[in-house]
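A single protein chain has been removed from this complex, and every other one stays in its place.
The letters A and B name the chains in turn, as written, and every chain counts its residues from 1.
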Amino acid sequence: MTDLAATAARAEATRGRSFWGDAWARLKANRAAMVSLIYLGLMAVVCIAGPWFVPHQYTTIYADYVRTPPSLSAYPKPEMIETALADVMKRMRVDLKEWHQEGERIFVTVTSSREIDERNTRYVDRSDTFDDARVEEKSADGKTMVISAAIKQQYFLFGTDNTGRDMLSRTLMAGRVSLAIGLLAGVVAVVIGVIYGATAGFLGGRADEIMMRIVDVLYSLPFIFFVIMLVVFFGRNFVLMFLAVGAVLWLDMARIVRGQALSIRRQEYVQAAEALGVSRTGILARHIVPNLLGVVVIYMTLLVPQVIILESFLSFLGLGVQEPMTSWGVLISVGAKNIGTANWLLLFPALFLVSTLFALNFVGDGLRDALDPKDR
Amino acid sequence: MLSYVIRRLLTAIPTLFVIVTLAFFLIRVAPGGPFNQERGLSPEIRANLEAQFGLNDPLWLQYFNYLKNLLRGNFGPSYNLPDFTVGELFANGLPISIQLGASALVLALLVGSTLGVIAALYQNRAADYAVIATATAGSTIPTFVIAPVIQLLFGLTWSLLPIGGWGDGAFVNKIGPVLTLALPQIAIVARLMRGSMIESLRSHHIRTARALGLSEWSVVVHHALRGALLPIVSYAGPAAAALLTGSIIVETIFSIPGVGRYFVDAALNRDYTLVMGTVVVIAIFTIVFNLIVDILYAVVDPRVRYD
Partner (left out) sequence: MADAAPILSVKDLRVGFRTLDGRVDAVRGINLNVKAGETVAIVGESGSGKSQTMMAAMGLLASNGSATGTVDYRGRNLLGLPKSELNKIRGSKISMIFQEPMTSLDPLYTIGSQLIEPIRRHRGLNAKDAHAEALRLLELVRIPEPRRRLRSYPYEMSGGQRQRVMIAMALANDPDILIADEPTTALDVTVQAQILKLLADLQKKLGMAIVFITHDLGIVRRLADRVYVMRSGEVVEEGATQAIFSTPKHDYTKMLLAAEPTGHKAPPPPGAPIVLEGRGVEVTFEIGGGFLAGDPMILRAVDKISVALRQQQTIGIVGESGSGKSTLGRALLRLLPSTGVIRFGMKDIAKLDREDMRPLRRELQLVFQDPFGSLSPRMTVGQIVTEGLLVHEPGLSRADRDRRAIEALREVGLDPAMRNRYPHEFSGGQRQRIAIARAMILKPRVVVLDEPTSALDRSVQKQIVELLRDLQQAHELSYLFISHDLSVVRAMADYIIVMKEGRIVEQGETEAIFDHPAEDYTRTLMAAAVDETRFRAAG
């Protein structure tokens, strides 16, 4: 019995490298894939948490800051104060006599043909440029007044869009949507594809033939036609729609999984299990599914970027996510239309989208090498 | 050979029939109709129009009428572009889309396979990494990003190319759209070619060819490349069908009057005949190019027979 205990101890010590452990070790050795993986993690964190930390709401419209170029320093710039001030004056229906700046505050002398209502200073506060308006002096007839106000310091690191919304918060918000959609539709496609493909491959014979013939027919319909029909049916509800998009993208997955399932079924270790008398469910659970997982994981990493591109494409056509909700595709579409006058509208969302796709691509390649090392 | 082609075309007929039927009923069960969206259309006029186009007939009758017309080569009138028949729209737009698509395809196949072969021959060296990087960029950057960037750089910044428009097919007008269409294809072809060439170079018969002292040129071009072409051939078929039938992105961004734009517009406006026309055209292109691929395959690989 001590002998047995000893071998048990030694067995613990010589725990083998599992398939997944091996794959992980190989993936860790792949620098491009690891950097990409970290990048993707950061991107996800930034897109999910970022919007809460950016001082602007992605829907807030800053009328004073339409199409403001990106800048690392705070707005307003000096020349913008004057324009903003003129705007406020117009709203207050008063004339600007003189203004000067002292530190963080401006002092404005205004005149009017009629008595000026003090409450009109609220227009100053309503402006995106100023707040904390106070009446410093008032002439006896009430027709001249000195108002002071603080200059609101605002940062637009990514600039603002055509209606004066902060691009940073919009880009991050769009990232949330795009990544969520990619994952959601990807999972839907994988689930349907794996179930369909594994069933066809495992059943084999006539059932397999008919199931695959159906896939062939669906393949020969133009893909975009399908998507448009789904948009038409499901309206603009993006969750429903992307469930549907996932439901269209499963065709490739089904083919791949079926092929794999067929080849695994022919493996000798499956025959060995049959010779042991293992039941069909046992074979499916212990042999077919674990051996399929690698392919599924690889394909999933290829599918997610595909879905993100598809979403952007649909949004680009105006079929995807609707305002004020946004996605990278929506932003890029707007950016493409304003490329001559406000290139940052294209630059930032495109940079986010493309870098994410790049990273996904490298992770996918890395996973393929790690899970399927026959090439080396 | 000829009998094979005829047989293949005959077997394509049921496929086409299934596609037409599926598309017809799918678009019809979608809510809305061709004349619902236009505001200011009085109910009487709408009823008139619907009667005129036979939209009030039972669906099965409309279906048979459509099939009957289709067999005569008549795609019917467009509902939303009332001055044109669907046939005329294709007659005008398809040549343009085909020109762009064919140029892009040829460019992609030439440049892509050259890059792929170079990468395979210099596997894991600088040239290989350069090609991989380019290919990754090409296949990850979406067309709707590439196109505006080309516009910005070549059109606005350097003023080398027109920003858009067809310009009656002037050469400079085609450069932007063709490049945009070709870039992702170049990337895909280069990747495919690299992979299949590496595999081909590793095969036993290449070792034989080297052991026989054949020249490097003969080993690479004569023996390795020919085998490596097969995956490219199978890829090129569906790719050609997709490219030649127009790209909505490229045609929209560059304002090209091709047929790529029709599909989405027509589907959204329930322009039934135009949608169906597009589906039929795409399906025919797909079938024809798959046939061409199979024939080419048999030309390259003697193990494939026409039977």
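Brief remarks on what is shown
Operating definition for what follows: a residue touches a chain if its C-beta (ideal position, glycine included) is under 8 Å from a C-beta of that chain, and two chains touch if they have at least 3 such contacts.
Keep in mind that what you see is a predicted model, and the values were worked out from it rather than measured.
Across B:209, B:248, B:266 or B:293, the single residue that touches the chain missing here is B:209.
Subunit B meets the missing chain through residues 123, 202-205, 207-216, 218, 222-223, 226-227, 300-303.
Although one chain is not displayed, its contacts with subunit A can still be listed: residues 4, 7-8, 10-19, 26, 29, 206, 209-210, 213, 267-269, 271-279, 282, 286-287, 290-291, 376.
By definition in this document, only the chains that are shown with their structure count from here on.
If you check the complex, the residues on subunit B that touch subunit A are 15, 18-19, 22-23, 26-27, 30-32, 136-137, 139-142, 144-145, 147-149, 151-152, 156, 248-249, 253, 263-264, 267-268, 275, 278-279, 282-283, 286-287.
Subunit A meets subunit B in the complex at residues 217, 220-222, 224-225, 228-229, 232-233, 305, 309, 312-313, 316-317, 319, 329, 332-333, 335-336, 339-340, 343, 346, 350, 353-354, 357-358, 361-362.
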